[in-house]
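Heads up, one of the protein chains got dropped from this complex, but the rest are sitting where they should.
When the chains are written out, they are named A, B and C in that same order, and each has its own residue count from 1.
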């Protein structure tokens, strides 16, 4: 973890409301797939708190990119920083997506990966997809967004460039299948399980997106007995474990006690979906 | 008075810490010498209050320039706004410098003007000097700054370009005479009065600068019986007369009562120096 | 003048029998005598405004510096400079006659008698719709205690003002208290028709080079967005404690802010400090309220008052 002031290499609009921020660091940063940074435009007095953004790409030992949606005050302030400007950064934070090598010994059922990205949740899984591809794991990507325009903003072209099987859904039907990304996911699992007599358990589902999407992915995974990992979001005060503001409710054996909540920033952001108490939503929106 | 969002034509650094901001308005603005605007970078959340800046130049019916020093949070935020950016503006505000025509009928003693600018107080008097020149009033400019560099930042080149007699002082002696601008002012008045048997009362002194400078100018003016007008500064909440935060203590005949304080923004900013209770400083610094 | 404004009927509210075209009111001390805004906004478009605090006699106020900006807000120690109740009645009210907007006369004094005297003068004024008692001033007679910080003193003053007044009485609460609900109950018990809250919080800012307060007076009142969360909480607490209509105040700078107060329990809201840095904020909020009703399919603004959903106790 380094705490530093990074310099903006570029801060490009991808589509209106979506930008790619590339930062240069004066030290080496080793960020793994799924990790994040806490960022804040240096010269701004408001808002105070840094904002969590997933590391979208590692462009070198001292360069990281972030894909972000302009949502409120913090991301708006970030959007104003231009090339040469400064961004306060704490990075890398959180755990990372675990990628296992397929068990080549087993001939019949090689392990497979399913990546589900909802909206800007995509930013957390691009590097994961790259890693899965490098590890030659059979990978299916399900990419959902509100519209075709939003899909572009969420990095669709970068996902396409991976050359992995990619299913797109949009809420308004302007691109790919109309509806939620969980619909083709469910179909896919059903088909796979029936057609190839594979067990759901042979698949690992990696999901990042809005809370309701991830809750639904968890249900589907449970039904098909698939392993499911989710990267969670929560409002973050610090990003490094001290404010205890970013917790999620997790399942515990005993009564509700100290262990009932875990910090998204340091105990996560990636959790096994079946450990989360999905009915207790960490976000207020 | 118009309340609008102006667009930045340019925001140029003159010397480090000093900038010239040129704004385009969507309506006509008629600003007279000595008037000011309340400005705030549009996209910034902090600081909240707009900052008062004198109208430095009128560049057309819909274009005004402001010369400013980067001092704290507000002017720093302004300095970040680039061409095409937006600035919230309330303008024109306050009264203006009165310029009388010389009494040509009197052969012996034509009226004369003395303009005293201290630091960035210069921003309030450039247009005044232009007007005095246009009216062919015999005008002397005394221009004081902390250093030669600061003098440039305070628009010295623009004052030089007027072609009027100009005496420069700097606190550190890096340009012109070393010391405060009030020293040559005093000398000048003494010489004028003795040499040409003019009365001080034939001169109008126009002064804008730091509070101690103006207090001293007032003393000198009083001694030589010259008319003296000052443009005051005060921390301003609103700029249009409602917060009653920007007051200065003025002399009253009766006991201290409602009339003891006057608002710099709407009753001024230009006051007759002899009406001010100089010992009650409006600024905390 | 009314004819020129098309009021959204869904925004009309009533407080103590007074009809407001909409719930957006300029806050005392930030809206002058109303006229200062005539060049900036159409005064007919806002629900009303509360005057700068009026005392029985004109007051000079405190020496400068009087204001200092802080993070998210400002401190002021104006010392209640005002033209006096008599001058307001004679010089300002006639000029305000032509506007269709509610005029609330904000009143204060340094003793109960001071308040009564000011109210008596204002009773003569045509066009005043209600009084708002600013009870956050130190009472010189009682050794400088702030009337508004003591439920007993505040109730006593409310009762006397109620009797002296020919108009509905709004009492403005001080937030500088341990238990604002208790204060509110005492004041409503004493006859207040409505409560407005909050006034400023007492604060201080020191210049580290001169080692003096940045305000000549020493302390000042903190206002602006910085205090909004405290104000929303207090409005919610008071809404749970009393039954009179509330006017929410404190750091409102946008329609979203205004709605927080209404959902927390306010019938109307006042905008203070934001008028300084966004002089047309009041009319922007009026427009924003109509849009919100459209977007959320709400029948009228009254249906939102106190509509907060509580899952937790």
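One rule holds for everything that comes next: contacts are C-beta pairs under 8 Å (C-beta built on N, C-alpha and C of every residue); 3 or more make two chains touch, one makes a residue touch a chain.
All values reported here derive from a predicted model rather than from experimental measurement.
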{"item": "Full-complex contact with the absent chain, from C:85, C:226 or C:242", "value": "C:226"}
{"item": "Candidates A:70, A:146, A:215 or A:249 - the one touching the absent chain", "value": "A:249"}
{"item": "Touch criterion as defined above, residue of A:19, A:50, A:149 or A:188 at the omitted chain", "value": "A:50"}
{"item": "On subunit C, residues whose C-beta touches the chain left out of the figure", "value": "70-73, 75, 149, 176-179, 201-206, 208-213, 216-220, 222, 224-230, 232-233, 236, 251, 256, 259-260, 263-264, 292, 296, 307-313"}
{"item": "Interface residues of subunit A (partner: the chain not displayed)", "value": "1, 3, 40, 46-50, 88, 90, 234-235, 237-238, 240-249, 256-261, 280-285"}
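Methods note: only the chains that are shown with their structure count from here on.
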{"item": "Farthest chain (mean CA position) relative to subunit A", "value": "B"}
{"item": "Mean-CA-position distance for subunit C and subunit B (Å)", "value": "36"}
{"item": "Approximate Å spacing (C-alpha centroids) for the pair subunit A, subunit C", "value": "47"}
{"item": "Touching two or more other chains - residue numbers and ranges from subunit B", "value": "46-47"}
{"item": "Subunit C: positions in contact with at least two other chains", "value": "71-72"}
